[in-house]
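The block that comes next holds chain A.
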Amino acid sequence: MINEGKKRIWKDYQKEIADDRYFYVRSCIRQNFFPASEKAFLRIMQEELKKDVFENAAHTTCSGIGYHSDVVPFDTTMTVIARQFSLMTESGNENLVTSCITSFGLYNEVLETWKHFPDVLKKVRGYLKTATGREFEIPKNVAHASDVIFRFRKEISAIGVNRLVHHETGRPLKVVEHIGCHYSKMFPSKGVGGAEYPYVLVGMVEEWGGEVIDYPERRHCCGFGFRQYLVRANRGYSLANSKKKFESMKPYKPDFILTNCPGCPMFLDRWQYTLSEMEGVTYGENGRGIPVLTYEELAGLILGYDPWDLGLQVHQVPVEPLLDKMGIQYDTSRKFLGKDGQDLGRPDAPSVLKFF
Partner candidate 1 sequence: MISFNLFVLPFSLGLIYLLYMIIRWWYKWVKALPEEDRNLFKAGIFSKKFLSALKEIFSESLIHRKMFRRNALLGYMHMSFALGWFLLIVFGNMESRIYSTSHVNPPYYPIFLKFFIHDKTVLWFEINTVPGFFRFLMDFLLLFVLSGLILALIKRGKSRWFGLRRTTNSQLTDKVALTCLWLIFPVRLLAESFTDGYYGGGGGFVTQHLGNFLALIFQESSRHIAYALWWTYSLALGIFFVTVPFSRYWHIPTELLLIFFRHFGITSRKFSTSFTHVEIGACSRCGVCIDVCQLGSAARIHDIQAVYFIRSVRDEQVNRDIALRCLVCGRCQEACPVGIGADTIRLIERNTFSGTHDADFSYLPASFPRKASVIYFAGCMTHLTPAIIKAMKGILKQAGVDYLFLDEGGTVCCGRPVILSGKHDQARDLIEFNKERILRSEAHTLVTSCPICLRAFREEYNLPIRVLHHSHYILELIKAGRIPLQAVHRKVAYHDPCDLGRGSREYSAPRELLSKVATLVEVSQEGKDALCCGGSLGIYTVSPRKRDLITKDALEHLEASDPEVVATACPLCKKTFAKHAQVEVLDIAEIVYDAIPV
Partner candidate 2 sequence: MAKTVVIVGGGVAGMTAASRLADLGEKVLLLEREEEIGGHLRNWDRLFPNRRPGSEVLHDLKETLGNRVEIRCNESPGEIHSLQSSFIVELESGEKITCDAVLMATGFDLFDARRKEEYGYGIYDNVITSADLERMLRSGSPVTTSAGKAPSRVGFVHCVGSRDEKAGNLYCSKVCCVTGVKQAIEIKEHLPGSEVFGFYMDLRMYDRHFEEMYYEAQQKWEINFLRGRVSECAENEDQSIVLKIEDTLTSRPLKMTVDLLVLLVGFVQKPETVRIAKLLGISIGEDRFLECLDEHTRFNYTGKPGIFVAGTSRGPLTIANTIADAGEAALQIHNYLKTLK
């Protein structure tokens, strides 16, 4: 790998990221998949970096899942998004930060559409006005939450207590970074580092002492693909995609997978279990899986947050091996304690994948 070559491309795909006063729009599904991630993001921004992040409880889905599943027409989608913008405008903000990659892609898609077809924008303003009486401004800056973490990776590194190195050997941890398709495959210029060699997660990993693995199927989709996953008959395609990636990354013995999309961590994590039950295969060391983290969870670990406060206990592939490598202390007895310490009970162990 010739890194100068990559760096040159990264230079070509620099992206403007606001440095404060963000209007944060949430993801529909991450709350369920990785509940603590968005919370961690707010905590990092507000408590650690002392930034203003605004939210509005009234904000809704961007309708992306419906849109990509062909059940919501584009006009509706644009109007829904216009409403999000109006909430932002009302809060006196102009920097939009999305938690969801699909939303991020869709916001960009809509903004590009409006840029090229002003009359469509006019039309949508009309729809929103008649439907809700609201008005809105086009955001000055649209970023994905991972862009923002990327922007402040150095700061996080500075105040962080953990690093991506083996605490005994000092060996940099090997990381597979996986970017959500909608992050930059639609608009390479909208993502840090473009579409072929996105830099947003690489930047974090490098800054925090890790080492990125560039494996052949790096570009390949995790397999979420709404149509694939939502319809059971198609679910095999979804699974096959993840499998393709696992088989391609396995020889590199990655210590964990880092993602920036709601779907990817979900599927890269859960499908490892499914495949182990279906075909008896595991992709990590000695019968374990490869831990999968969201960038917020990772940032949290760097900053020394308690793994269980980061929701790592809801992962299907146990993260303990990773924590051990990083030398992070954790209290096993607390793993399955819920809010205020009530016992949630222990899940059944999978038959193949090592869990406990």
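We take it that contacts are C-beta pairs under 8 Å (C-beta built on N, C-alpha and C of every residue); 3 or more make two chains touch, one makes a residue touch a chain; residues count from 1.
With respect to how the candidates were assembled, all candidates are chains of the complex that A comes from, given by their letters.
Predicted model, so just to flag it, every value in this text is computed and none were measured.
Participant: Which single candidate from 1 or 2 touches chain A in this complex?
Facilitator: Considering all copies, chain A is touched by candidate 2.
Participant: Candidate 2 touches which residues of chain A in the complex?
Facilitator: Checking each residue of chain A against candidate 2 gives 1-2, 4-6, 8-9, 194, 196-197, 214-219, 251-252.
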